[in-house]
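Left out: one protein chain. Kept in place: all the others.
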Amino acid sequence: MPLGHWFASKRNNKASLNPESVNQKLTDGDFERLWIQCYNCSERFPKKDIQENRMVCSACGYHFRINSWERIHQITDSFEELNASLRPKDPLNFTDTAPYAERIEKTEAKTNLKEAVITGIGKISDTKFALAVMDFSYMGGSMGSVVGEKITRLIETALEENLSLIIFSSSGGARMQEGTYSLMQMVKTGAALAKLHEAGLLYISVLTEPTFGGVTASYGTLGDIIIAEEGARIGFAGRRVIEQTIRQKLPADFQTANYLLKYGQVDMVVQRQQLKESLYRLIQLHQKSLTLAGPVSSRQL
Amino acid sequence: MPLGHWFASKRNNKASLNPESVNQKLTDGDFERLWIQCYNCSERFPKKDIQENRMVCSACGYHFRINSWERIHQITDSFEELNASLRPKDPLNFTDTAPYAERIEKTEAKTNLKEAVITGIGKISDTKFALAVMDFSYMGGSMGSVVGEKITRLIETALEENLSLIIFSSSGGARMQEGTYSLMQMVKTGAALAKLHEAGLLYISVLTEPTFGGVTASYGTLGDIIIAEEGARIGFAGRRVIEQTIRQKLPADFQTANYLLKYGQVDMVVQRQQLKESLYRLIQLHQKSLTLAGPVSSRQL
Amino acid sequence: MTQPLFEPFDFEKPIYTIQEKIEELMRISEETGVDFQSEIDKLSARAEAFRMNVYKNLQPKEKVQIARHPQRPSAIEVIRQLSPQTWFELHGDRAGQDDQAVVGGIIEFLDRPVMVVGTQKGRGMKENLVHNFGMPNPEGYRKAMRLFSHANKFGMPIVTLIDTPGAYPGIAAEQHGIGIAIAHNIREMARLRVPIVSIVLGEGCSGGALGIGVANEIYMLEHALYTVISPEGCASILWRSPEYAAQAAESLKITAQDLFAFEMIEGIIPEPLGGAHYDPQMTIESVRSSLLSSLTTLTQLSPEELVEQRYQKFRKIGAFEESVLTR
Partner (left out) sequence: MTQPLFEPFDFEKPIYTIQEKIEELMRISEETGVDFQSEIDKLSARAEAFRMNVYKNLQPKEKVQIARHPQRPSAIEVIRQLSPQTWFELHGDRAGQDDQAVVGGIIEFLDRPVMVVGTQKGRGMKENLVHNFGMPNPEGYRKAMRLFSHANKFGMPIVTLIDTPGAYPGIAAEQHGIGIAIAHNIREMARLRVPIVSIVLGEGCSGGALGIGVANEIYMLEHALYTVISPEGCASILWRSPEYAAQAAESLKITAQDLFAFEMIEGIIPEPLGGAHYDPQMTIESVRSSLLSSLTTLTQLSPEELVEQRYQKFRKIGAFEESVLTR
């Protein structure tokens, strides 16, 4: 990871920890800057300790939400970003309570991100892989044209360079402000994944807190292996929409990682501490297998 | 159909109608020979009328169970039998309350059938197709080595001659007296159907009263199109076994044709009166499509 | 046209009011013997011009109403009229359900068998409960995929008829993987080696529409809509109240005309004045002619060309800026 990015990551930590990490009652700036209170167990820790613990509460195991650069830092030894200059346009000239164009500028300023996904080539030890990491702090990780284009280009790169693909999803769904442009990104990415599938390359999808809507209904669930990070909430429709539709209370664990495991929708739930190792081993095993097994066309069903 | 078979079919009608068609209280031989009472609505009819109505009650629509030759007569314009000489052996030297070998002889004498399935090439108008029709009157339509072998050879014939395949199932399941020989027929037929599937040929499975066990779990449910005949009961486990396992009463319509339709397991429920026409049209449509569409390999996914 | 055929929409009411007045005049003319004919003719002409004007300048929110009209031709009606002789309906996902929000089967069209799959709304509460208001569960998408695979195996072109408020937001739908089902259909439809044409009949809403919508060519009825989210849903989230639905409908650019301008669809199928429900039969005949020309072209492509054309159609969709310096 370029040093600049790493610093950006550090800068963004605070933003990304909102609103869960910061105790609203405390006004002491020192505390906010140096300490962190667990959203789940209310224990307080020096922020540095939690950061060293991969943003996992060492008391209760609660996984704090992390931003994309922090994630990249946690799961790669090095990372080379691709298509970093892609920025959103405003094809519908969309305005709700504020113009979309304005929201874009504000978000960029606030998050220091150009869009809701970072893509590139990651490395663990000597193993290269194509990596996309979504960032919920950029407009709720919504998928618009840029997300779709960057994911699609990444898949194309994986195809060209014969790489395994990992996508970390975190998204509220399609970006409404881009209308059908955002909707069609589901097809664009899904069709690119069809090519990856036919080429027999590995795709591991990692679903992190939270993943919903159009991402769940496209590349989020098209992994050969689907991993849910511990504590993540994952679904298609949001909890509120479902409650309004069925006029019924939902179970407390509805749409949690373990709920999805129980209902057969993810292969495994993995703690953040184990993620890097798991991904590394899975890529290695599959690459070894592909090397030994000969051309994918010979196994076409 | 050769004339001899047609006569055999006529001879067998009586046997095949047992026990449902014959009113137990009446001892008058004339009645039994010439009249028939509906098992469902108790209406009585001249047997000839019901036979002309394809063995369907003209009062309530109840479908009488029919034997294989009657079925072949109903749904083909002509039929050429294949592998007619295959007869069962007794590989386990099996004896329960009577030796299997003895049962074979008695069944053959009673039914005038050599096994529980008849296979061959049927024709409707100018359209040829591979046809297998199981016969429940032969040891409850159980699937042993001969059934497996005849079905497999028929599939191989369909492959060689580029024909659509239709199998009428009616079976209590695998033939226990042949032990694992009968069990492995599920694989033998299923693997042959894998070849048919890859060749892109049409297979229509017609499930008739009753179809259970090993047939349901192999070729019975592997049709590109699955038709259940009106009134047929179809399942894997028998009603009694399920009731004993779950200690619960089952719904009245459990495992009926319409129940299966509701639970998404068959494409359509067809009245016997419409079967020939439906099969003919389906074969024609698919053949036309295959002719227009070019080689199956070009569409391999 | 004394009695409106349907309960008129608010924006249609002036048309009916003017019509009533004209008829009143005609009645008076008859009763009194005074000849108002030339006045009536002029009034009628102006009324007709007004009517044309209303219908040719429909606002998005009005189009939404038309697109949801209960008498709009449904998938089953389209199927029946396109192929009155042949309609082998195929049922079920082979795994536990026959989701009636999705209907499908084999018809004859262009003198060859064609697989049709559509989302189906009902008319009236009873039918709507059967068809779940056209909102498929995962099993509906799996049923659709089974039929698509069948079509691919036997080389049948596929026509999908889209009319859905979206996939069903329910507990079982989430448990059974509604997201996975849609995603899987998107990926697998992209791979199908037969022609696929989609027609948006009414509402084409969100991933629920895409689950049967990955086509070589997409056509929309004149007043149909295609949207990433229902205007009400969008308003609830962005304006924090569903009352802003009209604004959302406007902002989201969801009309056939918008989609055509974005080059996301291949054509617009004309509807009779006032909307398809004024003449469903004529509307379906227009569907027929669009399908005829589309399938005639597409069936001439090879499987490879079909897959590539479909890929490129969606690959190019996107609006973004890129500085040339990087990468």
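The chains carry the letters A, B and C, assigned in the order they are written, with residues numbered from 1 in each.
Definition applied: a contact is a pair of C-beta atoms (placed from the backbone, for glycine too) under 8 Å apart; a residue touches a chain by one contact, two chains touch by 3 or more.
All values derive from a computational prediction rather than experimental measurement.
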item	value
Contacts of the hidden chain among displayed chains	A, B, C
Touch with the omitted chain, as defined above, among C:Arg51, C:His69, C:Arg112 or C:Arg142	C:Arg142
From B:Asp135, B:Glu178 or B:Glu209, residue that would touch the chain that is not displayed	B:Glu178
Option from B:Ile75, B:Val146 or B:Leu279 whose C-beta touches the chain left out	B:Val146
Per the touch definition above, residue among B:Leu34, B:Ala194 or B:Leu301 touching the missing chain	B:Ala194
Residues from chain B at the interface with the omitted partner, ascending	82-92, 94-97, 145-146, 148-149, 152, 174, 176-188, 190-195, 197-198, 213-214, 216-222, 235-237, 241-242, 245-246, 248, 250, 254-255, 263-265
Missing-chain contacts mapped onto chain C	94-96, 138, 142, 172, 175-177, 180-181
On chain A, residues whose C-beta touches the chain left out of the figure	197, 200, 202, 221, 224-226, 261-268, 278, 281-282, 285-286, 288-290, 292-294, 296, 298-301
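As a convention for this text, only the chains that are shown with their structure count from here on.
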item	value
Where chain A and chain C are represented by their mean Cα positions, the distance between them in whole Å	34
Centre-of-Cα separation between chain C and chain B, whole angstrom	43
Separation of mean Cα positions, chain B and chain A [Å, integer]	54
Where chain C touches two or more other chains, by residue	188, 191
Residues of chain A touching at least two other chains	none
